[in-house]
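The structure under discussion appears below in the form of structure tokens.
Heads up, one of the protein chains got dropped from this complex, but the rest are sitting where they should.
Presenting chain A:
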């Protein structure tokens, strides 16, 4: 008996035209074609999607949560990037 596990795939589903694909979970499949078929059976039994992407999990690279503070910190002190940073006179409309 083979001791080898089928590879793990991450599944992304577009719930309807005009929306982006969203991660919904993962599953095991021998290849991409089977992963898409399995994703159809596991994640779209009730019309949850019109399009499926699968990516083998080993190909996903992720940022490290331990670095989050330093990694996202630069965005924190640039409040001038937000429109609310600027005061607009009351008499000015449409801005």
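As a working rule, a contact is a pair of C-beta atoms (placed from the backbone, for glycine too) under 8 Å apart; a residue touches a chain by one contact, two chains touch by 3 or more; residues count from 1.
Just so we're on the same page, contacts and distances are computed from a predicted model.
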| item | value |
| --- | --- |
| Protein name (UniProt record) of the chain left out of view, among "FAD-binding molybdopterin dehydrogenase", "ABC transporter permease", "1,2-phenylacetyl-CoA epoxidase subunit A" or "Glycine cleavage system H protein" | "1,2-phenylacetyl-CoA epoxidase subunit A" |
| Touching the absent chain when the full complex is considered, from A:5, A:20 or A:90 | A:5 |
| Interface residues of chain A (partner: the chain not displayed) | 1-6, 8, 25-28, 30-31, 34, 41-42, 45-46, 62, 64-66 |
